[in-house]
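Every protein chain but one is kept in place in this view of the complex.
Read from first to last, the chains carry the letters A, B and C; within each, the first residue is number 1.
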Amino acid sequence: MLIFMAILIGVLYSTGVYLMLRRNVVKLIFGLFLLGHAANLLIFTVGGLVRARPPLAAVGADAPPPDVADPLPQALVLTAIVIGFALTSFFAVLAKRVFLATGTDDTDALKSTES
Amino acid sequence: MNQLVVMPVLIPLACAALSVLASRSARAQGIIGVVGTGALLAASILLLRTVLEHGVLALQIAGWPAPYGITLVADTLSAIMVVLGGITGFAVAIYALVDIDADRREAGFYPMLHVLLMGVCFSFVTGDAFNLYVCFEIMLIASFVLLALGGERMQMEGALKYVTLNLVSSAIFLSALGVLYGLTGTLNLAHLHQLMPGVAAEHPDLVAATAGLFLVSFGIKAGLFPLYFWLPSSYHTPPVAVSAIFAGLLTKVGVYALIRMFTLVFGDLEGAHRLLLILATLTMIAGVLGAVSQYHIRRILSFHIISQIGYMVVGLGLMVSPDPDVRRLGLLAAVFYIAHHIIVKANLFLIGGIVRRLRGTEELRDMGGLYRQMPWLAALFLVPALSLAGIPPLSGFWAKLSLFRAGLQAGQWVVVGAAIAAGVMTLMSMIKIWNEAFWKAPPETDATAAITIEPLDRGRLAVLLVPAVGLAVLTLLIGLFPGFLFDLAGRAAGELLDPTPYLEAVGAVATGGAP
Amino acid sequence: MTDPLILIILVPFAATIVAPAVARRLGAHTGWVLALAPAIVFAYVSRLLPIEPGTAHTVAVPWVGSLGIEFAFLADGLSVTFLLLISGIGALVMIYASSYLGRDPRLGRFYVFLLAFMGAMLGLVLADNLITLFVFWELTSVCSYLLIGFDHEKAEARAAALKALLVTGLGGLLLLAGFLLMGIAGEQLGLSAIAAGKISGLAAVDLREHAYYHAIFILVLLGCITKSAQVPFHFWLPAAMAGPTPVSAYLHSATMVKAGIYLLARLSPHLGGTPEWGWTVGLIGLVTMLTGSLATLGQRDMKRVLAYSTLAVLGTLVMLLGVGTEMAVKTAVVYLVAHAMYKAALFMVAGNVDHETGTRELHRLGGLRKLMPWTALAGILAALSKAGAPPMFGFIGKEMLYTTKLTVENVGAWAVVASVVANVALVASALMVSVWPFLGKRGDTPKKPHEAPLAMVLGAVLLSLMGLGRGLMPQPFETNLGSAAASAILGRPVEMHLALWHGVDPTALAVLGLSLLTLTLGGGLYFLIRRRVAPVGPLLRRLFSVGPTQLYDLTLQGIYSGADRVTRFIQSGRLRFYVMVTMLVTVIVAGPPLVRAFMGGPAAANGGWRIHEIIVAALALTAALAATALRSRLATLALVGVVGTCMGLLFVFFSAPDLALTQVMIEVLSVVILVMVLHRLPLVIKRSGRLSRGRDAVVAAAVGITMTLFVLTVARVDRDPTVSDFYLEQSVPAAHGRNVVNVILVDFRAMDTLGEITVLGAAGLGVLALLRLRRKERS
Partner (left out) sequence: MRDSLILRTTTRVIMPLLLLFSFFELLRGHNEPGGGFVGGLLAAGGLCLYMLAHGVDDARRVLRVDPRVLIGVGLLLALAAGLVPVFQGAPFLTGVWAENKVPGIGKVSTVLLFDVGVYLVVAGTTLLMVLSLAARDEEEDDPC
């Protein structure tokens, strides 16, 4: 499965980057979303793929059963998901405001800060 | 005593929360802003003093030993950086009392200022790689909001570029962390330091590739060539108080992260250091060329940040040299440079802001006559401007001196040559501001007629001047008595090269045992 | 700090504090009071005389301990000579300036700069530590910038000041590099850090043997010749005449431009004496001497005549230091002192003429001797010294110069010829600034001239009389100071004997003959110029109008336009270009080692696969790919949502229920927010052509492949399990929680979570702020 996940991750990065290379603000938003997904999935996959053994201890048990999934990458990804949500939501609203302030969604037309 | 380490994080966080709750009262926010940043400054100075007295301080958050819990560490470098954060924050909080209009205050300027400071100081004290990512994001979101506050067209355009590229940097950082964890199974920097030699021996190329990801990600934050696009696109767009704190602190967090990562974790990666040295050299030149090409005060200053970042990273890049003396001198120069630059650059923005208010424009071509009108402001400008250009006996001179010395001792002639060329061009563009805004006769058409900002009365001007004068005095003091800062920087460099005190403070790692 | 040597540096700086107040009270009389500062210095230093040749008084105060930098000072014949010139001429210029500037409201400021400059000069010539010296060196550059640009609202003054600052600033940085190399070399030769930083400490080693010698020599030389306006860096000096005359009288006679000479002299015992030194330094000096002296003939502005003749003298001094024999060094000392005095006097004279008549253009001047008798006296006496006519001090200097040339081997006849040519031109130029304005017919001047006030005459008369006095009685100078100065430059004690008449030996007669020849030819040349018989002026002007000045202008323009072009290219304003470069850098930096690592190892265990996993992964993959191709915003949004949901499912499959829950919740919220945001955004239009889409696809694919390789390569590594094992083991017993992921989040790594909710809260406030402002705009 690792190889499929690796390919999926690569495709998510690729599509994210490709969308970000468009001139359109909306595509930029989607590109960043996919990039975020890609990074999260990368951490998760690199952390190890374990089927159906979540890092939970049974009631009364001292520890989870052996060979459960590594809990740390999961915690990291969870944090990253929430942070990513916060940032991308802000970014989306910002992108909209950029459109409203400038009247264009063509990023190539946004050059007044450099001229 | 160890609890002190977390104070630079908690004070701004508490202020931010209180500020949010007080969002109805601009006055209360202002008071929280000044008092809170003042408290941050006081706490950071206390932290520095304690570190100097007792050595590296570490705090295991939530009581879990390293490497399991998150470690906050204050070594000399961290403590210096936190103090600089406090200084800048305090200065900007005062300046903002006048500079930030009611709308922006209501929209949350002060809470975001605190959040920004929290993120900055947090980055400096964290001893955990993933935690550093979180710190970066705190800093980023606050900077996003601060940058966009106001919603003017230029601001929005700048913000879009700033946010996009910084989010790209975050994505790369996050990927790098995933890879790093996959390689080592830990995130604690001290633990990474211990594991890395073994991992690198087994997987040298993979470690190099991972380091490359970190280099790019932090390089974006720091504003290294050719990753600095976001900076000149955005730094001149928000209110001056915002620009000033960005200019002072944000890129330096990137530089700090580079220094920390490429000494503690990737300290033996010669290729990475060589790459850093090359990029830093190009950064010096590309940045200063940008500054020379501009005729807008804050754009000039923004490009200078880049150029100066180059100088700092050169100090780190000199780690390529096998000579321990050179390495120490290089890092010392980098640390000294950072300290000098934060104070000077923030101040230049603050003074530039005063000029902007007096003239109603930042376009140098439309300015003039300030020297005749306000000689004291001219004198005030000259202190940081000449310091930036490295004129003795101001702080920037010592920064350049130690860097040149390290570069020469390493035999890096090209790098030193580039630094000299960049130095002359720095002087050129600082003098351009001086010539056009201060010396030149005022233009026929009075730009102040078109002023869009409320005019300054004496009291308000005084509030703007207080932080500028304070920072200028600091610049002068460092210049005349550089010994203190040199000792600090030397100590920081020593700890970076031999992190034994750092590792000892973090403790449990050495045994690797559970509690 | 109680050593008077250090205190005398502080005197002028202290005086800057009171200067504005004094100027406000006393106006045109300010100078009389502020001249006390240099007068005190002068008086103190005079008491040190006579200086025993070969002796030095040193004092050091620690400054930057960790770099071995001290405030170290050294008083020997050389520095005392300079101290006397700086403070003596300084006092006279101080008196002169307030009278010259009159009721200028900026008088106080002017004195602040002038006094600070003086302090810096004193520090420079006293400094023993290289860094201390450099600090003062740069300080003189800054002060001179402010002084040259004193009339800052004139574009010409600003440009001149900038020129001076950039040239000396560049030289300064090179000098700094040279100094640092000297320190490094010194340490490598076995000195302590403190000793290696000291000029007097370097005497213990021979830098000429070090591998860095040539680098040091070139860097230091560049520093000196930029400061002392040697060809090809000479052009800033004539331009600097845009500054007020007291500035020229001070900076461009005795102080600023002499700093480079001073440093060459100071370092010649450590760096000099090699053939490289001799030829390079000598040749630069020679060229400058010729350039300056010939160019002076083309000028018709009194100050510019003086400026170019200053170049000639500076060149001569550099040349002498290059030759470096005992005779040459003695000559340099005499020449230096003589020049400082007569040139300061002449600048003051020019200032008086300008001040009283309203012009410095020679062709509008003439016959002023009756109206301005004292100025005329000073001018003519000083010009005689400049011309090297007996019995002036300048005559002794010139005699010694010719003696040097004739007696030194390897110099050859052409150097003698060059010296004669230069001196002929100098004679003519001396006549130009003395005979032309003061004798002959009254000129047509803008103002009706009177004699200048006492304050403005005093300095010129005193200095020119001293030129006469020293010429007639050179003995006090040679015993008190001259020998000691020459000894300091040579690095060994020598005796100096000066005389107007050298008796009858072949060399002396030859020299005397040359002197007389020079005077005659010079007089003739002046006659030609005055009668406009020879088109020397225009011709020379044209000749010297091309060269380094143009090069400077071109360089400056080149830097500006080059900077502009480079910056426009890099900072193009196109966001996608920025993203692309960033991504390419990532691939370039991480890619090659990654590929090596990937190729180098075995494939990682794939872990088998289940059909539902494959389906979900394929679905996500397809949705992502399709999202790049669709035009509809909402459809794209739906596809991105599908990707997120599939990720949630994958989290479920691979043992991460918390992640799955969060992912799905977040996905739903994101979609809700995006729907609201995308509301009323325009339809997506295809903007880029096929070519750029192809290019972008390649970049994107490169990034994707890199990350895929990362995953595949890292999966092969067995990571240290200590940390995650700890969490699994301790979660229940120590942290009282069975859900390890949640325990990590709120306990083991709670600090992350604290940061995370801060981000979240800030983002919420940020969204609000973004929306709020917009509402305000509308209402």
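Simple rule for what comes next: contacts are C-beta pairs under 8 Å (C-beta built on N, C-alpha and C of every residue); 3 or more make two chains touch, one makes a residue touch a chain.
It should be emphasised that the depicted structure is a prediction, and the values quoted were computed from it without experimental measurement.
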Shown chains touched by the chain that is not drawn here: A, B, C
Omitted-chain contact residue, chosen from C:Leu314, C:Ile666, C:Ile705 or C:Val723: C:Ile666
On subunit A, residues whose C-beta touches the chain left out of the figure: 54, 56, 59, 78, 82, 86, 89, 93
In subunit B, positions touching the absent partner: 2-3, 6, 10, 13-14, 16-18, 20-21, 23, 59-63
Chain not shown, touching residues in subunit C: 657-658, 661-662, 665-666, 668-669, 672-673, 676-677, 679-680, 735-739, 741-743, 745-747, 750-751, 753-754, 757-758, 760-761, 763-765, 767-768, 771-772, 774-775
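We adopt the following convention: only the chains that are shown with their structure count from here on.
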A-C against A-B, pair bridged by the larger set of C-beta contacts: A-C
Chain centre separation in whole Å, for subunit B relative to subunit A (CA means): 28
For subunit A, residues that touch 2 or more chains besides their own: 16, 20, 25, 28, 38, 40, 42, 46, 72, 79, 83, 86-88, 90, 94-95, 97, 107, 110-111, 113-114
Residue list for subunit B, restricted to those that touch at least two other chains: 130, 134, 137, 141, 144-145, 148, 151, 160-161, 164, 168, 175, 179, 181-182, 187, 232-233
Subunit A partner contacts - residues on subunit B that touch it in the complex: 130, 133-134, 137, 140-141, 144-145, 148, 151-154, 156-161, 163-164, 167-168, 170-171, 174-175, 177-179, 181-182, 187, 232-234, 236-237
Subunit B partner contacts - residues on subunit C that touch it in the complex: 63-67, 109, 131, 134-135, 138-139, 141-142, 149, 152-153, 155, 158, 162, 165-166, 169-170, 173-174, 176-177, 180-181, 183-184, 559-560, 562-564, 566-568, 570-571, 573, 575, 578-579, 581-583, 585-586, 589-591, 593-594, 596-597, 600, 707, 710, 713-715, 717, 719-724, 726-727, 729-730, 734, 747-752, 754-756, 758-759, 761-763, 765-766, 768-770, 772-774, 776-777
Subunit A residues touching subunit C - in the complex, by the definition given at the top: 1-30, 33-34, 37-38, 40-42, 44-46, 49-59, 61-64, 68-72, 74-75, 77-79, 81-83, 85-90, 92-97, 99-100, 105-108, 110-111, 113-115
